[in-house]
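First the structure, then my questions, so here it is.
Note that one protein chain is taken out, while the other chains of the complex remain in position.
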């Protein structure tokens, strides 16, 4: 993975992890309200989408765009299609 | 939030948090491969979907299904539509 | 389904259908560019999300919020969770 994307993704996922930790603590409270938790989960999912996009962009640049020169287009494309399947 | 859903959601999100921590550690490795990270992020997103579904089911049962009797259907429905918007 | 939501959803889906028809015509052109088609498909998916939200809101108001009074909360909630699974 390109260095800049690696560090950016790491930073984003660390923040998301802290956020997830705070939701777990919310759920220690018997009176916690469902919709508040739903909103927080959505926010973490948005952060994961953001980190995923950073990694995807790095992959497209470093590995997919160079596949033609390397000659492994079919493998690289199939691998990426599988990874994107669950977006 | 109903007790059973609260504890189930808490358990799921704790597991997801540990998983996210392991991805952050993956990203400490300069040689980490993009698609491996993409797959792991997808897996955590799936876990968050699962936890969100547990919370949503509890909310539908405890708060939405009883709105007619309480008389606050419009507020409860609007609140939930907003929360679902980012699924 | 409540009348207002039924007619609103019908209108939205008719528009989406016309849009889809135009994408099929785009694909008659051998020179059509992939990303243009991707964008148009995304736009139709957004329109379907919109129509789905209209139907969902009507369902929450008319059928879920009244489940407590009818006594069929478990069935109604389970049915909806299944339908929401593929959002």
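Worth a mention:
Note that the chains take the letters A, B and C in the order they are written out, and that residue 1 is the start of every chain.
Convention: contacts are C-beta pairs under 8 Å (C-beta built on N, C-alpha and C of every residue); 3 or more make two chains touch, one makes a residue touch a chain.
These numbers come from a predicted model, not from an experiment.
Note that the undisplayed chain, when the full complex is considered, contacts A, C.
On the side of chain A, touch with the chain left out of the figure occurs at residues 53, 56-57, 60-61, 64-69, 73-74, 76-77, 80-81, 84-85, 87. Mapped onto chain C, contacts with the missing chain fall at residues 1, 3, 5-7, 9-10, 13-14, 16-17, 20-21, 23-24, 27-28, 30, 32-35, 37-39, 41-42, 44-46, 48-49, 51-52, 55-56, 58-59, 62-63, 79-80, 83-84, 86-87.
Everything that follows uses one rule, which is that only the chains that are shown with their structure count from here on.
Separating the centre of chain A from that of chain B, both taken as means of CA atoms, is a distance of 15 Å.
Between the CA-based centres of chain B and chain C the separation comes to 22 Å, rounded to the whole angstrom. Chain C has its Cα centroid 27 Å from the Cα centroid of chain A. Residue positions of chain C with contacts to 2 or more other chains are absent.
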